[in-house]
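Let me give you the structure first, and then I'll get to my questions.
Missing here is one protein chain; the remaining ones are kept as they sit in the complex.
And now, chain A:
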Amino acid sequence: MEKPDEVIRKRLLIDGDGAGDDRRINLLVKSFIKWCNSGSQEEGYSQYQRMLSTLSQCEFSMGKTLLVYDMNLREMENYEKIYKEIECSIAGAHEKIAECKKQILQAKRIRKNRQEYDALAKVIQHHPDRHETLKELEALGKELEHLSHIKESVEDKLELRRKQFHVLLSTIHELQQTLENDEKLSEVEEAQETSMETDPKP
């Protein structure tokens, strides 16, 4: 039931393009029938020539349409190829973008590390150089040793003097004691003598 619709649709589609072709074929058929029914030979010959020319025109237009059809097919293939190429290059660009994003992250990390290093370096710069501090420390250490030696020797001398004075003082003290003892002894003897002198009368 849909066949006449299809046929009409097809004919309308085709007709839109080459309105002359369909009419030409109809004319050809009519002129063929006329030629079959024609009388004189000249007319017949001219009609025959006319028919041949119409036929060749039809063949020409058919050839053109075939060529156009071929061309369209090849254009389609060409477009397919270009489409695939573009798809590939889009995928490639996506990958490159991902790569570049990774590189950006890496570069940001590097920048961050560099800035951290700079920040620490600034702080470190404020502090004095280690060699100088070590040298100062050594010099101070030597001075300290030297001074402690001097202190030790002075202390030893002091001890010695102290001991010598101690010996001196104790000897003096002993001598004093002995002298006092002697004095006491001589006093006691004198007292005894005087008591004996006052006590002889019984």
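Please note the rule applied: a residue touches a chain if its C-beta (ideal position, glycine included) is under 8 Å from a C-beta of that chain, and two chains touch if they have at least 3 such contacts; residues count from 1.
One rule holds in what follows: contacts and distances are computed from a predicted model.
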Hidden subunit of the complex - UniProt protein name among "N-alpha-acetyltransferase 25, NatB auxiliary subunit", "COP9 signalosome complex subunit", "WD repeat-containing protein 58" or "Amidohydrolase-related domain-containing protein": "WD repeat-containing protein 58"
Given A:Lys30, A:Lys81 or A:Arg111, the one touching the chain that is not displayed: A:Arg111
Hidden partner chain, touching residue among A:Leu13, A:Cys36 or A:Val123: A:Val123
Chain A, residues in touch with the chain not shown (by the definition above): 105, 108-109, 111-112, 115-116, 118-120, 122-123
